Each structure stands twice: as structure tokens, then as C-alpha cells.
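Our next item is subunit A:
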Amino acid sequence: MIWLGVAAAAVLVIIIVAVSGGDDETTDTTAAATTTAAPTTEAPETTEAPSDTTEAPSDTTEAPAETTTTAAAAAPIRIAIVAPSASNDLAFTQSIVDGVNAIAAEREIAEIAITDGTFVVDDAAAAIRDYAANGFDLVVAHGSQYGGSLQEIAPDFPETSFAWGTAADTFGLPNVFAYEAASDEGGFVMGVIGAALTESGTIGIVGPIEVGDAKLYVDGFKAGAEANDSGVTVNINYTGSFSDVALASEAAQAHAAAGADVMSGTAQMVVGAISVAADQNILWFGTQANQATLAPEIVVASQVYKWEVVLSDILDKVAGGTLGGSSYVIDLENGGLVLEFNEDFTLSDDVKALADQTVADIISGAIVPTE
Partner candidate 1 sequence: MSDFFTEAVLIATVAGAIRLAVPLLLAALGETFGQRSGVLNLGVDGIMLLGAFSGYYTVLKTGNVWYGLLAGIGIGVILGLASSLISVTLLAEQGISGIGVYLFGLGMSDLLFQRLVGTPVPISKFPKIDIPGLSDIPWLGGMFFSHSVVVYLAFLAVPAAMFVINRTTFGMNIRAVGENPEAADSLGVSVSRVRWATVTIGGTFAGAAGAALAIDLGIFQQNLTNAQGFIAIALVYFGAWRPLGVMAGALLYGFVNSLVLQFKTLGIIPQSWSDIAAMAPAIITILALVIVARRFRAPSALTKPFTRGT
Partner candidate 2 sequence: MADVPMLEMKGITKRFPGVLANDKVDFDLFAGEVHTLLGENGAGKSTLMKILYGLYQADEGEILLNGTPTLITSPTAAIEHNIGMIHQHFMLVETLTVAENVALGLPSSRGALTDLDAVSEKIVQLGSQYGLEIDPEATVWQLAVGQKQRVEIIKALYREAQLLILDEPTAVLTPQEVDQLFDTLHQMTADGRGLIFISHKLHEVLALSDRITVLRQGRVTGYTTTEGATRSSLASMMVGREVKLAPDKPDVETGSAALEISGLSVIGDRGNVVIDGIDLTVNEGEILGIAGVSGNGQRELAETIAGLRQAESGSITIAGTDVTNQRPVDVRAAGLAYVPEGRMKDGIIGLFTVAENLLLIDHNSKEFLDAGLLNFEAIRTHSQDLVDEFAVKTPSLDTPVRSLSGGNIQKLILARELSGTPTVLVASQPTRGVDIGAAEYIHKRLVQQRSEDTAILMISEDLDEVFGLSDRVAVMYEGEIMGIVDPKKATREQVGLMMAGVSQEQALA
């Protein structure tokens, strides 16, 4: 019997060795590891990357030696990101990773370091402090739950710039930027489209917890749907968890039972809901990243965050010696929010025109999605 156990342990060891030593076969990903992007690296086309299962979306295999040879030109900057879920979650964390990678394509960045999966705030705080102590120029704390930690850490590193999102508050600290997304704008537009597409007159939305970015998006979607058709019913279900995929799946089942034929949802656990929607042929609107790859036949459109708009300005300020103090909002007007339509889903010209008009109205200020 003991040998069975030893054999089991041996199998586990073999698995571990196989995985950790598997770099030759599998392309390195940005996940759970610090990666180095040389400034000359080609632009990683992450937002449009086909989700091949074994290939990582970003190209990060450039030799680090090249970094040092080309870095001298314009004081290249080192950026670190700390985020709660996986880098490729097709949601919140992926949005910032994609954003930084997009920036790296445009300007010289000496190093990008990513620590993802830190849903435990204390782990995130430790990572933030480590990066600051290791001389990173900009440390991005990507999670509203990290605010308290950042407020303690930032004053200890006055030479380091910090960015915190999604949030509006810089704590009055000179070396903290805040950034958030006007996710209600894209939500509004997609709500308008959803109301135009529903046949049953019922729309279901799955959210995590009724705060911050999620609440903004859900409220915007509901307002848009009702603005287009006051007769439409919008059911909302906050599951109470950012990570409970099974509960999100059941929330989608509940929406389906209530008659919804159009759904949307926000945060990383919605993958469970999308899967249910796909099974029941219910239309889906995504947010935070392009979710078309998850269910090409039902995803109509996704609101994609382009944090590079914000990051670009922050990097300009940092280069100019300003380490913080201002807060940013990405929206449709400044191009930080983009609606990406699923090419595999055919949308009528009428609806497309309605969407474009709504976008234009929001940018012009004719429509204010939520108060």
C-alpha cells in the first residue's frame, strides 16, 4: 500500500517536472510569470488573437540581451502590473495586460512584469511593494480592492509612480494615478442593440457584486435597453461572487427560465453564463475583452477596454517628472472604449446604424447613459 502512495507521489512529481520543464514545447505566456518585452518587439496583437489553445497571445520570446542594447536611447521605463485574475481571463485582467502590450508596441519600454492571479489582497500588496522596491518606474495595481494597500505603500516609495484602477481616487498622493472606465457608455450602446434584437422582450444580465465597474456597466446596459424600448424587461442578477463560475452558470439558467433571449454579464466568472447562453442559443454581449471566441455563434458584440489610452498619458507624465495626482476615465470619446462586433454574427444594417448613432450621441453628449 505504501508503494501505491509512493507511486502516486512519483506520478505527481513527474507531472510537475513535465510542466515546469515544458518550455521547449509550449510557448511562454504572460501568465503567472514575469516576462520581458524588448522595445523592438513586434506589436502583440492580443485583442484580435485567435485563441489557439496552446499558443499564448503575446509574443515574448525575444532575448533579453537585446533590451540592454537598444534601451539607452530615451530612458526606457519599467512597468509592473498586479492583477487579481488570470492574464488571459477574457475579462478584467486581460484588459490591462493587453493595454500594456499595446503600449509596448508604440514606445520604448524596458521591461513589463506581470503578477496575476492575486485574488488575495495581501499577496497583491506584497507584489506591489516588491516591484516598487525593485525600482520599477510604474506599478499598476489593477483592482479596486487593492486601494487600501496602495494607500499604505505609495508614500514609502515617493520616487515610484503608481496607478490604481478601477477607481477615481488618488488619495491626494502625488505619486498615485487613478483610472476607471465609463463602462456604462458601451453598456448603453449594447443595451440599445439588445433591445432591438430581443424577440421575447426579456433581457438578463449577470453581474458579480453590485459595485464599481460592474455596477456601472450593468446600469448602462439596462438604461440603454429601456431607452430603446420602454416595454423591455431587464432582469439583473448579481451572484455575489467574482469567481463562482457554477453560480454564474445557474444565474444564466434563471434568466433563461424567466424568458430572456438576450444576455450580458461582466467579470471573469461569466464564462459559465456564456456557455449556458450558447447551449440555449441566447444572444450575448461581452465586456472588458472580446468574448467572441468563447461562443462565436451567439456573441453579438463586446465592449473592449483600451487602457493604452490612459497608460500612454500616464507614461508621458512620468517621463516629464509628474508621478501622479490625476485620475483618468476611458470612454467612447477618447477611444479607450471600443465596441468590437463579432464578424461571425450577422447584424442588420438598421441595427448597426442604430448602434453607430448611439455611439455618436454619447460622444456628442446628446445621450448621458447614467446619472
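A quick word on the picks: all candidates are chains of the complex that A comes from, given by their letters.
Note that a residue touches a chain if its C-beta (ideal position, glycine included) is under 8 Å from a C-beta of that chain, and two chains touch if they have at least 3 such contacts; residues count from 1.
The model shown is predicted, which means the values in this text are computed figures rather than measured ones.
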item	value
Single touching candidate for subunit A, where 1 or 2 all sit in one complex	1
Of all residues in subunit A, those that touch candidate 1 in their complex	1-2, 4-9, 11-12, 15-16, 19, 22, 26, 29, 31-32, 51, 53-57, 85-86, 88-90, 117, 119, 204, 209-210, 235-241, 243-247, 249-251, 253-259, 268-269, 271-272, 274-275, 278-279, 293-295
